[in-house]
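What follows is one structure encoded as structure tokens, with my remarks underneath.
Part of the complex only, each chain left as placed.
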Amino acid sequence: MAQQHPLPSKAEVDSYLRDRRNWGRWGSKGGAGAINLITPQKRVAAARLVRSGRAVCLSRPFPVTPSVENARPAQHYMWRSPGGPNGGGAAFDYYGIYYHGQSATHIDALCHTWDDNGMWDGKDSSDVITFSGAKYGGIDEWRDGILTRGVLLDVPKYRGKPYVTLEEPVHGWELDAVAASQGLKLEPGDAVAVYSGREAYARDHEGFWGGGPQRPGLHESCLPFLRDHDVSVLLWDMMDIRPTQYQIPWGVHGAIFAYGVALVDNALLEPLAKACAEEGRYEFMLTISPLNVAGGTGSPVNPIAVF
Amino acid sequence: MAQQHPLPSKAEVDSYLRDRRNWGRWGSKGGAGAINLITPQKRVAAARLVRSGRAVCLSRPFPVTPSVENARPAQHYMWRSPGGPNGGGAAFDYYGIYYHGQSATHIDALCHTWDDNGMWDGKDSSDVITFSGAKYGGIDEWRDGILTRGVLLDVPKYRGKPYVTLEEPVHGWELDAVAASQGLKLEPGDAVAVYSGREAYARDHEGFWGGGPQRPGLHESCLPFLRDHDVSVLLWDMMDIRPTQYQIPWGVHGAIFAYGVALVDNALLEPLAKACAEEGRYEFMLTISPLNVAGGTGSPVNPIAVF
């Protein structure tokens, strides 16, 4: 089991984030980071995965309800017109959202996080982050959408347990084992969805996974997994474990600034795990279409898996 | 040319909206409207259209700048964290948008418009539209995303003129002629993008197409085209002409409540027209992934065409 593998030392984790960086790897196209791994050929191959036509929504509902996990709920307000000169009418609504956090399904742009060594591609946050948006690594780098092969790693199924717990985080070597057990061979540019059973966890824990100082999820040892396999996008329901044991500002979220990986936080993966089991395969075409916000630090998204 | 065809009478237009309705057609699945036409098989076929892997963004930028065409600009505000105990930092942002109107690229849900005969599927707006969202025909009906064959009808190319004008609206018979000229055969469930040259029009008209009492676009005669071909989604850059000559509250927007068609307003189609010309084909895989808002009247979206 996972625990038999030695945990990486602080020096090793620091090295993951510092010595294995993808900085400069994509030259003048660096602002798009690891999404550069998704070539036109990769998109064509991904589309070939559509065989049954089943589509699965990976987005939690727009989070308007306050909770410990949703400390800054979104705004959704309606307006109904009184009707015009020719009769009829219309309904409108306002959406407002501060989407980062533990509730909204959203994608992180490469300008979202940094550590003291710098931002993605060696940028300085003081220069990049302005009152008018980010000048590098903004969400609009991905305005053409993300279309690639998606794979699901079903940790609960592998473990034979309903969900990941605080006591037993997900480790990088386990992800390799899960993939192998599912007969998956990862390829560069794949989007990897790591399912940890958040919904089941919440059902057993008063409705919530996050919101407190501790939360189960992915250990820092997962960083090399992302780098070794040239993952372009990580989707996860549980995210990186809290608290860190390594005195670093960001655990697996460090893949943003170290490797240029796109993260889809708070993805809804339980229905996807069910669909994978029913379809008998753990790969699918994945589409993610961020809003086209100039210099945005991410976007609420509705990722769709199609089998 | 278009003008040689007789214009429909008021009685004919009323009949388009009343006598050819799709109300009840999809039974208990009616809330999804014409998106029901997109079967799993349709999705599989659409994915087969991906051959070169070229992806094109059909979304205008998130509309934060006020203009005559953007009377209620969106909110985009940044926040940069001061850093935590382990150093590093992060940037966050807030997005707020009242997205209907003439600026944001967005999809209309089936609860968005109605006339005095009722809402989509015969519902009553007084019952459906509540302060907490729509109880029928909300955007979450399409939470699994829209993936279908997209086709572009390039009106300026057909006409040999840079853009549609007030004097010469787009008519339904012209759309058939455009399709034929492009060698396209429409099939049920197709998403049709009608390109009218809005960007070029704006360049010649002080930067704007809309915002005033008059705007060029699609004439009410386009309604039967949508119904005859069982179109699932209409994407358009110019939208329905204003003002109407038929004393009706909604022109082509009536396709929402009469036929259950999804509209993608303010789509950015100039780059798509260019891509179609370069790729030598006017069909592609189209994906639209609305935010998963319970009872929302639509969603800002970033539709993606993939060749």
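To keep things simple, chains are lettered A and B as they appear, and every chain counts its residues starting from 1.
In the analysis below, contacts are C-beta pairs under 8 Å (C-beta built on N, C-alpha and C of every residue); 3 or more make two chains touch, one makes a residue touch a chain.
Because the structure is predicted, anything quoted here is derived from the model rather than measured.
Q: For this file, with 2 copies placed, note down how many copies the whole complex has.
A: Counting every copy in the complex, the total comes to 4.
We adopt the following convention: only the chains that are shown with their structure count from here on.
Q: Where the centres are mean C-alpha positions, what is the separation of chain A from chain B, in Å?
A: 29
Q: Report the residues of chain A in contact with chain B in the complex, numbered from low to high.
A: Listed in rising order, the residues are 39-44, 46-48, 50-57, 59-62, 64, 75-76, 78, 80, 83-84, 86-100, 105, 111-116, 125, 129-134, 140, 143-145, 147, 244, 247-250, 285, 287-294, 296-304, 306.
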